[in-house]
Structures are given as structure tokens and as C-alpha cells.
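Moving on, here comes subunit A:
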Amino acid sequence: MKCTECGHEAESGSFRYLYNARIDASVSLRQCPSCQEWLAVDELKSEVRQKVRPGEAPWGKSAGIEGLAEDV
Partner candidate 1 sequence: MAEPATLEDKKEKKIKAHEEKQEWWWIAEKRRSRRLDYLRKAVWKKGALGGNYAPGIKLDLEGPTLFTDMWKRNHTDPIMLRRAKALAHLLDNIPIFITDKAQLVGYMGSLPHTLAWRVDGASIVNEEAYNEPGIHEEPEAESLKTVAELNAYWAGQTAIDKVARILDPEDAVKFLSGAIGWGAPTSAYGYSAKNYEYFMTGERAFEDIIDEIDANIEKAEEKTIGTPGPDILPLYDRIHNWEAMKIVLEAGIRYANRYARLARIVAESFESDPKRKEELLRLAETCERVPAKTPRNLQESLQYDFFVQIISRHEAHEGAWPSRPDYYHGPYYDKDVNIEKNITREEALDLIGEFMIRTYEVGGFGPRWAREGLQGITGTWVWTIGGVKPDGSDACNDMTIALMHAARLVRVANPTLSFRWHPKVSDEVMREIFECNRQGLGYPNLRNDPILVANAMHWHGHPIEEARLWMNQACLSPCPPTKHGQQPMRMASATANCAKIVEYALHNGYDHVVSMQMGPKTGDARKFTDFEQLFEAWVKQMEWIFNTLVRTVNLGRFKDPEFFGRPFLSAISERSVESGLDIVSPVGDRGNSWITAFTFVENIDSLAAVKKLVFDDRKYTMDQLITALEANWEGYEEMRLDFVKGAPKWGNDEDYVDDIMLRCLRECARHSKVIKDPSGNNWPILPENVSGNIHYANIVNALPNGRRLGDALYDGGISPGPGLDKKGPTAVLKSCAKIDHVTHGRAFLLNQRLSPTQLAGEKGYQLWKAYVKTWADLGIDHIQFNVVSDETLYAAQRDPEKYSEVIVRVAGYSAHFVDISRKTQDNIIQRTVQGLG
Partner candidate 2 sequence: MPTCKECIHFFPREENPETGDCVQRVVDPRQAYHKARPVGAEKDAAECASFEKK
């Protein structure tokens, strides 16, 4: 797996596993052992999707009806 930030390439298992906030999604947060960046990783493909900054949502929206507006 290759880090999108620094280019470090190694077995996906060597990227420190942080957590997955959505158990039913195959996206988790891992940390690059070289540049220490937090990365969103597609666990099925063992591929880094993106660097994750505060406020970014690698898991997408929360489940449910968020965003639906009702007339008041």
C-alpha cells in the first residue's frame, strides 16, 4: 500500500491501525509509519484513499435521515 502524502510503500499491516468509526464500512483510519499522517484506507483494496483532516468524513454521512428538511 502506498501513502498518498509521502509515497511510502509497504504492507498495509505496517500502517498503524487507528480505528474505524463505521463498523459496516470498509474504510478505516491508519497512520503512515513514515510521515505519521492519518489516512483513510479502503480495507478491501488495501488502498489509501486520502489524507484525513479534522472535519473530514471518510465514512460519509451518518446513517439515517440527516439532511432532510421538513416544512416548519
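Rule of thumb we're sticking to: a contact is a pair of C-beta atoms (placed from the backbone, for glycine too) under 8 Å apart; a residue touches a chain by one contact, two chains touch by 3 or more; residues count from 1.
Selection rule: all candidates are chains of the complex that A comes from, given by their letters.
What you see is a predicted model; the values in this text were computed from it and never measured.
Asker: By the touch definition at the top, subunit A has one partner among 1 or 2 in this complex. Which number?
Answerer: 1
Asker: Once bound in the complex, which stretches of subunit A touch candidate 1?
Answerer: Checking each residue of subunit A against candidate 1 gives 12-13, 17-26, 28, 43-44, 53-57, 59, 61-72.
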